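Shown here: the complex without one of its protein chains, the others still in place.
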Amino acid sequence: MNALPDSSIASLVDVQSQADPRQVAIQQVGVRGVRHPVRVAADAGAAQETVARWTLTVALPAEKKATHMSRFMELLAAHRHEAMKPARLCAMAESMLDLLQAGAGDITVDFPYFIDKAAPMTGARSLMDYQVGWEAHARQGRRTDFSLRVVVPVTSLCPCSKAISRYGAHNQRSQVTVRLDYAAAPALDLDRLIGDIEACGSSQLWGLLKRADEKFVTEQAYENPKFVEDLVRDVAIGLRRLSGVTAFEVAVENFESIHNHSAYAVVRGGPQA
Amino acid sequence: MNALPDSSIASLVDVQSQADPRQVAIQQVGVRGVRHPVRVAADAGAAQETVARWTLTVALPAEKKATHMSRFMELLAAHRHEAMKPARLCAMAESMLDLLQAGAGDITVDFPYFIDKAAPMTGARSLMDYQVGWEAHARQGRRTDFSLRVVVPVTSLCPCSKAISRYGAHNQRSQVTVRLDYAAAPALDLDRLIGDIEACGSSQLWGLLKRADEKFVTEQAYENPKFVEDLVRDVAIGLRRLSGVTAFEVAVENFESIHNHSAYAVVRGGPQA
Amino acid sequence: MNALPDSSIASLVDVQSQADPRQVAIQQVGVRGVRHPVRVAADAGAAQETVARWTLTVALPAEKKATHMSRFMELLAAHRHEAMKPARLCAMAESMLDLLQAGAGDITVDFPYFIDKAAPMTGARSLMDYQVGWEAHARQGRRTDFSLRVVVPVTSLCPCSKAISRYGAHNQRSQVTVRLDYAAAPALDLDRLIGDIEACGSSQLWGLLKRADEKFVTEQAYENPKFVEDLVRDVAIGLRRLSGVTAFEVAVENFESIHNHSAYAVVRGGPQA
Partner (left out) sequence: MNALPDSSIASLVDVQSQADPRQVAIQQVGVRGVRHPVRVAADAGAAQETVARWTLTVALPAEKKATHMSRFMELLAAHRHEAMKPARLCAMAESMLDLLQAGAGDITVDFPYFIDKAAPMTGARSLMDYQVGWEAHARQGRRTDFSLRVVVPVTSLCPCSKAISRYGAHNQRSQVTVRLDYAAAPALDLDRLIGDIEACGSSQLWGLLKRADEKFVTEQAYENPKFVEDLVRDVAIGLRRLSGVTAFEVAVENFESIHNHSAYAVVRGGPQA
């Protein structure tokens, strides 16, 4: 395969840099759904290797025809081996503004994150997986905003079912999806945040439970019934107390074991006055 | 299977109606992901039978412990055979406020929608499918808001690839996702809205194309190259002119034929001043 | 838009009909993932309107370059208003062999199917949704085979958790996926088949349950604990007895409420000797 002579490369017309007459500014343009490895440094421990979906976009002024898509991929490649934490993602978004000559830009990265947990009675260790998303919103001349999203699965056990039944109570896996907005990159302790959310379920989940653990988990859930409303409220109360958070949303979806649809609840709010 | 005696039913404790001490109001609580048939009346023609995913939620005041989930399903069953249009979905959301004794409530319904299209040269007829979502936001004492979401697939052909190559140009399927907010239920002509969006692609798509149609579509796309930025701008210009729309968002995702990720652009705006 | 003159259409080269030198026969070629409405007649009642994903393929001999994709879509359009039952899908697959001049051909159609159920105590009516797939395998000179796939969600309650715990027992939604192969199109009673599968769960599911129903369902599940192994065996025993079935597979996936993964079991077999 022969390379084009340099003169040929130089002469390739740069359509993207032409002017645009339509007078429509674009809030976001870039690449979406890029699957790429990332090293995540989300707590005090060592960075963990995982695989992310990335979206990188910039704002495009009305008079510019198009952006340069390949530069987003160059940016991604340049940060491949970095231990990524919120402050570094914000810095990466700020450097994107220069690279793309843009006034605003957003990076979102979404990845599975693992915590090594000990089973409640036997202490047997196993990994639990959580889905985490980070977003950095850079704007020229302003501090870069940061948002966090985490999906935490727990058990919920229905208080009504327990109250009206002679024995038993329906329970199921629930997903607690929390979104936190920060005015600046936080010093994050993801394991602690996840642990605090898990503590709001009827029980938390583990990858590995021995018989003594299963007994513990079953009884704990039965002693601790929660409607979807209870779960969403208890998580919200905890989120209100987080420092540095400017706004939050918590959505809980119970994959009901007695229906083929979900019970669902959302609370949005800000920091406690 | 024996029925419980009436006295037994009457005595079942109503846990949901108890008071809650946590002082956390819930913006949305209800059922999510309910798969249910719906008859959609989205234009001048006959209603079409399709299958939807429904989410129905109400706001719950801080002092109430829980909502009554089964009533959402009763509401859905009661409207099963109705020809659903925006005004009827808004009325359904308003009746939900009474049924659940709520100050606010939202219904979203998401369904595939079909248009019978004629191929561009031969006129051969086939159905094209589009994903459509409707949302009604009811608030006590206010007019019910309505939002529309529609996903329209088109072809996009890259202007840069065409300009720099001796022949050919990479092209691909693109998804145009439009969201429109209305202050009140609109008199919707979904087929015309979709047609106007399709007209912004390098070419539109059909279920069935004969050879003469394929020649036409290929040449039309080549004559009509569009960056993701061109597509999103051209759709935005059309949306600005729609009457009754208070805000819009258009997002375009090109499933690039030369990459394993997407090019992506978003424009948000309001009606033209 | 002007039509091409006839001479122009006539002269379009038919690349698909050329000869191929590679000596590789293709077992299946056609269209996949076509979303299209269908009227399903699966039991004694009236046909129900639903929306399906279709895949239509034929075998292509080694010496033929390509098939004619548009004919699959014409076939689909021609059967749009038919009340589809197994025998008609088989006949449709047989007519596809003529239309495409093929020695073998397969049609698969996958759709949500609804059953109007009465809650166990109050009799309150609601729809439950099930995912159903039909496949017809036509071969020149042989009887057309038929296969059925149905996904039935149920509740499963863990016998170990119940046995070792002082109270309660973890339970969850489970998916029972049954595949049945028939040597010829069966006279199907889909509602009865689904009902028989549901009866193997710790409890079946309903769209709508009132309080008395929820008490019944909770207690029934507690009285009727099932491992994933129990569920898969009990369904298999029922499937063995079905007449006309040449082979079956039942896979059960429990979306464990105490883990973030599933328990899973599969039994494959044939009719009882």
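Letters are used for the chains, namely A, B and C, taken in the order the chains are written, and counting of residues starts over at 1 for each.
What we mean here is this: a residue touches a chain if its C-beta (ideal position, glycine included) is under 8 Å from a C-beta of that chain, and two chains touch if they have at least 3 such contacts.
Quantities reported herein were computed from a predicted structural model and do not represent experimental measurements.
Across B:16, B:95 or B:161, the residue that sits in touch with the chain not pictured is B:161. Which of C:35, C:88, C:139 or C:179 touches the hidden chain is settled by the complete complex: it is C:35.
Chain B residues in contact with the hidden partner, per the touch definition given at the top, are 128-129, 153, 155, 157-158, 160-161, 164-173, 203, 205-207, 209, 211, 214-215, 217-219, 221-222, 255-261. Listed for chain A, the residues touching the missing chain in the whole complex are 1, 3-4, 8-9, 12, 14, 34-37, 48-51, 70, 73-74, 77, 80, 112, 114, 120-121, 124-127, 129, 207-212, 215-216. Where chain C meets the omitted chain, the residues involved are 12-13, 15-16, 20, 22, 24-35, 55, 57, 60, 65-67, 69, 159-160, 163-164, 227-230, 232-234, 236-237, 253, 260-268.
The rule is short, and it goes like this: only the chains that are shown with their structure count from here on.
Rounded to whole angstrom, the centroid-to-centroid distance between chain B and chain C, based on C-alpha atoms, equals 27 Å.
Taking the mean of the C-alpha atoms as each chain's centre, chain A and chain C sit 35 Å apart.
Those residues of chain C in touch with two or more other chains are numbered 129, 207, 209, 211, 215.
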